[in-house]
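A single protein chain has been omitted from the complex, and every remaining protein chain is retained in its original position.
Chain naming follows the written order as A and B, and within any one chain the residues start at number 1.
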Amino acid sequence: MIVNNKAIPSLAKKDMRLDGRGMLEYRGPISVETGITVTAEGSSRVQIGDTIVIAGVKMSLEKPYPDTPEEGGIMINAELTPMSSSQYESGPPRMKAIEISRVVDRTIREAKAIDFKKLCVKKNELAWFVSVDVVSINDAGNVFDAASLAVLAALNNASLRDFDPETFAVDYKSTTKKKLPLTKAPIAVTVYKVGGKFLVDPTTEEENSYEARLTVGSDAKQIISALQKGGSEPITIDDVSAMVDIALEKASFLRKAYQKK
Amino acid sequence: MSSEITVEHRAVVIPGQVLAQGMDYLPGEETYREGEQIRSKVLGLANVNGRVMKVTPLSGPYIPKVDDVIIAQVSDILMSGWRVQTGTPYSAMLNVRDATQRFVRKGEDLSRILEIGDYVVGKITNVTSQNLIDITMKEPGLFKINSGRVIQVAPQKVPRMIGKRGSMIGLIKRYTGCKMVVGQNGTILIDGNAEREELAQKAIRMIEEFAHQSGLTERIEDFLKSVVGEVPETAAPSGDRRPRDNRSRGSDDSSKPSKPFVQRNADTPTENTDKAVDEKGSEEKK
Partner (left out) sequence: MAYTKRLDGRKFDELRPMVAKAGNIPNADGSGYFKVGKTEAYAAVYGPRELHPRFLQNPKTGIIRCHYNMMPFSGTGTRIRPGTKRRSQEISMVMELSLSPVVDLSQFPNSVVDVFVEFPSTDAGSRCAAISAACIALADAGIRMKDMVTSVAMGQVDGAICADLTYNEEAYDAIVSDIPVAMINGSKEITLLQMDGEITKADLIKSLEAAKDACGKVHKLQQDALEARFPGAGTDKKVDAKEVSQ
């Protein structure tokens, strides 16, 4: 929408947005539901405005990597389904989905949010490996933040399954009270620079007309665990400083929604 | 076997739902007969009109019709014109000679006239059986959009956006001072100062939400009044009073009288907006 692409930065200069929101205002309602599917070890459904994503955790017992014989592992994968927007087609993940997967993965992994040592069942032989898949149901913009929140909520919701102590076959119908050892709550927030101003929680149209963006993964102690600069324009150190401030504040705002659920 | 109507007027009906039993009733638009029964073809509102059973669709794609004014987006530049997206499954052709008054040299760079992504207010001049569509911009009120914002609503809601004799759109223009164009394909241009554009957009979204309910004009007027206060009707002529002089305050540009289609609607006064849809439908049949 070229005419809107012109309108977005020119409105931003006046601290205005096409949908009438404040620059640093999220769409409502923000909801975090957990335990929404029984087949997953942990699951969540996150809604930010009209953007909806579902995340699910699957766990399996596998041989640890040789360099970390006492640790389990994690893998995060984002799917932008053709169901969620006419922009996406079936097939292998496009760059946007890959970027979301990678940045959310770093946000969780580098924050050491999961105690991988506690996932070890038998040194050098068996440890729990955690896969989190986050799937877009409706992409009305800002799947990035929604995916990060959903992954965290699904991990927090996850419990381990029972397994046969002899054969180590996992009983996927069992439920245990043993939770996944999640120790922190890191969330990735993306701040966009549009018309020289900063905004959060972009709509699809805003995602198509920004100059630069910075994704900041941070935990409750405001320690940054992942950064990703995107967009075609460069940013200054002052920009980074301002964008990180916004991201830290918004991460704690989203964390409240996560803790409230 | 006795004949009877099995739905209430204005009830929501779904595909296959039986609307009437017996041969006393006739299938109208979006309905069909199967044996003794008349059934709906679509999700819509039942319309019981004497012996004829009709259904007014509540959703679905825009069906292009000749003389419809639409807002379309340029998606490709061709040898002698542009391909534009119309919000239907089919793109339309805009020929150079239908786009501008001025002489265009052979081989001239057409992107200097219309660039990919540009929006135009155009009028459909031809629709073939295979839905090949031609549009023109060479009539008063048709132009390239240079400013403002473009939003999309369901095409079924367009009659409500316009209102009877253009009353609804006239109301929004009067209270917001925005120049507005409602394309029959559900694409709407709002052009004015930023705050007022936002207000007009809010009003449009309200109409969209409550389109299937009644008493909407009063509700919208109350809303607009609560934000900007009373605006006398003389500030800009509303469609209700003078349907043939439908110029909005925003469109001072005398070379471009806005809104020919509001007049078109004004020319076919209707009891309510559902009938507006019906009348359009029956025009199509003739």
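We adopt the following convention: a residue touches a chain if its C-beta (ideal position, glycine included) is under 8 Å from a C-beta of that chain, and two chains touch if they have at least 3 such contacts.
Since the model is a prediction, treat every value here as computed from it, not as a measurement.
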Contacts of the hidden chain among displayed chains: A, B
Residue of B:42, B:93 or B:227 in touch with the missing chain, whole complex considered: B:42
Residue of A:71, A:105, A:139 or A:239 touching the missing chain in the full complex: A:139
Full-complex contact with the absent chain, from B:3, B:59 or B:193: B:59
On chain B, residues whose C-beta touches the chain left out of the figure: 8-12, 14-18, 30, 32, 34, 39, 41-43, 45, 47-49, 57-61, 63, 89-91, 129-131, 156, 210, 212-214, 271-272, 274
Contacts of chain A with the absent chain, listed as residue ranges: 36-41, 43, 45, 50, 52, 54, 56-58, 60, 77, 79, 81-86, 90, 92, 131, 133, 135, 137-140, 170, 172-173
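Methods note: only the chains that are shown with their structure count from here on.
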Euclidean distance of C-alpha centroids - chain A vs chain B, Å: 40
In the complex, chain B residues that touch chain A: 73, 115, 117-119, 145-150, 194-195, 198, 201-202
Residues on chain A engaged by chain B in the complex (per definition of touch): 1-7, 11, 14, 16, 18-20
